[in-house]
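As you look at this complex, bear in mind that one protein chain is not there, while each of the others sits in place.
A and B label the chains in the order they appear, each numbered from 1.
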Amino acid sequence: MRAGRRARRLGFWILLAASLAFLLFPLVWMALGSFKTQVDFMAYPPKWRFNPTLANYEKVLGGSDFLRFALNSLIIAVGSTLLSLLVGTPAAYGIARYRQTRLGLLLLSARMAPGIAFLIPWFILFSKLRMIDTYPAVMLTHMVVVLPLVIWVLVGFFEEVPAELEEAGLIDGCSRLSVLARIALPLARPGLVATAILGIISSWNNFIFSLVIAGNNTRTLPVAIFNFVSYDSLNWGGLTAASTVITLPVLVMAFFVQKHIVRGLTLGALKG
Amino acid sequence: MATLTTPRADAAARSRPRGAAVERWIDRHLRWLLPAPAVAVLLLLMVFPLVYTAYLSLHEWYASSVLGPQFVGFQNYVQLFVRDERFWPAFLTTLIFTVGSVVLTVVLGLGIAHLLIRIFPGRGLARTLVLLPMIATPVAMALVWMTMMSPTIGVLNWLLSCVGLPPSAWVSSPRSVIAALLLVETWMWTPMTTLICLAGLAALPGEPFESARVDGASARQVFWHVTLPLLRATLVVAALFRTIDALKVFDIVYVMTEGGPGFASETLNLYVFQTSFKYLNLGYASALIVVFFTLIAGASLLLIRVRRSAW
Partner (left out) sequence: MPRSRRLLIAVLLTALLGAGSTWLLADPGPAAAQGAFDWKRFSGKQVRFLVNSHDWTNEIIRPAIPEFEQLTGIKVAWEIYPEDQFRQKLAVEMVSGSGSVDGFMSLTSWDGLRFLKAGWYEPIQKYIANPALTSPQFGFDDFFPNTRQIATVNGQLIGVPLYPEVQLLYYRKDVFKAKNMAVPQTMEEWEEAAKKLTDKANNFYGFVSRGKRSAAVYTLAPFIFNFGGQWLDKDGQPALTSPAAVKGLDTYGRMLRESGPPGVVNVHTYEVVDLMSQGRVAMASDSSNWVSSFENPSKSKVAGQLGYARIPRGPAGSHTPIISWAISVSAQSKNKEAAWYFVQWATSREMVLRQAKAKIPVARESAWKSPEFQGSLPKEWLAAFQATLPDGYPNQANPVVVAVPETRDVIGAAIVAAIEGQPAKDAADKAQKAVAEIIKKTQ
């Protein structure tokens, strides 16, 4: 009996290690590769021990363009998330309190539609308004992805706010609006933070909209890295360094709000 | 689920003595005002473009031609279903990819969720680490996978050789490209299904498990006869999200293969993209989009219905 239990425990740790190895290996490989020289990278069998170099990072970060693209990504991510929060928070509250399922269906269909379904009309519209390659235009397109996400997740958080507190407020003479502002919002604040982070991450990672709507002034990192590869004739050290630089911010953000991400995603999932 | 429309709350709201007229008006119409901005944004950004696309699908329009769109009725759809040699292969590729992705991620996700539900030292860290593939920027990670999958100097082939397996061509052969893409997709999205299953497992009631233990059921029997049936709804939710996202897959395929070699990995989304922005055949592309969207909506509705019946 004892041996069986020990074997099961061992089995557990092995499986856990294997799962983590599978999920983390590419990230580790990417980080390792970013410190390799081109020669080392091209070696086969792959080198696990090598002299690390910072040359790749110097090249990637030294070129002023890369930081400019990072700034673009940041501006667009924060902008589209703030806009989505502004518009989405009341909507989420409404769904939570008034059970507006039809709005929920609208959101679900936003999730279902492929991005490409919007791109042609958007492009024509933004061109006519002379808004191509402007921050507002790109932010608006990102909202199609971020807004439904924001509402989805916030509904779950609002539902967690006990209705009794709000009822008490109403009885005390507050308007429904100030109940939202003064009771529900503060209580849902951790949810707002988590939602904001999720929104920023999904905008940061977006590729297809930025590919078509952004231009030289508003180019974001995912599009920039794609350009990087083709020109520089497969500079793999540079590519992995660039990938590391792009993914590091979102990975770090995820660490800080991991608890909330888990709650946010799963709450939205189960109740949606 | 609590609401603010209990009779007590309503009575309280009505009997308020103070408040400006505007504030009272806002309060009364709050249920319409709250979602109004979001609905307006979505209407503008989403619904109108979709309607325009559907309208355009009834026209023939090569964007670079000097003629504007020409009305052709359902001709594009006829062409699509009957004469287009790339549509059905793309459809099939998309289906195979989607089914493969859903099965792999849900199975793996369920398995890893079982591991993470237990209490062990470092669980918080493990749960965070598990998230990372999903959070990392897809385009960047797809390029990293490309370097790992290089047929001559890629580390994946080296790993295969370590366990005595022959090297694979990964994305550079029509025979293995879909499997290679599935590997990347599975890696990237298993964290999502893991999270969903984890939440589902955590919410399961304890009694059925206790009774099973009392009855002397083995672990395997518990899993098949207690866990799975109780988790059905969760699994359907995971499958729903994965199905929608897998049907729409773009970043990975575009970056790693652009639908190649040849057209071996061309999914519907990619075919639509090429038709729109490479060939500039906007009228036909719009018809493809309508069909594509219908496919996704149909699959989603099917899964939602399955979920409703599972409650």
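Operating definition for what follows: contacts are C-beta pairs under 8 Å (C-beta built on N, C-alpha and C of every residue); 3 or more make two chains touch, one makes a residue touch a chain.
Computed from a predicted structure; not experimentally measured.
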| item | value |
| --- | --- |
| Which residue of B:F91, B:W158, B:F209 or B:F263 touches the chain not shown here | B:F263 |
| Contact partner of the left-out chain, one of B:P37, B:G111 or B:P151 | B:P151 |
| Option from A:I124, A:L185 or A:L248 whose C-beta touches the chain left out | A:I124 |
| Chain B, residues in touch with the chain not shown (by the definition above) | 62-66, 85, 150-152, 169, 171-174, 257-263, 274, 277-281 |
| For chain A, residues in touch with the removed chain | 42, 44, 123-124, 127-128, 130, 132-133, 211-212, 215-216, 226-227, 229-231, 233-234 |
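Note that only the chains that are shown with their structure count from here on.
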| item | value |
| --- | --- |
| Inter-chain centre distance, chain A versus chain B - centres from mean C-alpha coordinates, in Å | 15 |
| Chain B-touching residues of chain A, taken from the complex the two chains share | 12, 15-16, 19-20, 22-24, 26-27, 29-30, 33, 41-46, 86-88, 90-91, 93-100, 103, 106-122, 125, 140-141, 143-144, 147, 151, 159, 162-164, 166-167, 170-171, 173, 175-177, 179, 201, 204-205, 207-208, 212, 221-222, 225-226, 229, 236, 239-240, 242-243, 246-247, 250-251, 253-255, 258, 261-262, 265-267, 269-270, 272 |
| Contact footprint of chain A on chain B as seen in their complex | 1-6, 8-9, 12-13, 16-19, 23-24, 26-27, 30-31, 33-35, 37-39, 41-42, 45-46, 48-50, 52-53, 56, 111-112, 115, 118, 120, 124, 126-133, 135-141, 143-145, 147-148, 152-153, 155, 158, 187, 190-192, 195-196, 198-200, 203, 234, 237-238, 241, 244, 247-248, 250-251, 254-255, 269, 272-273, 276-277, 282, 285-286, 289, 292-293, 296-297, 300 |
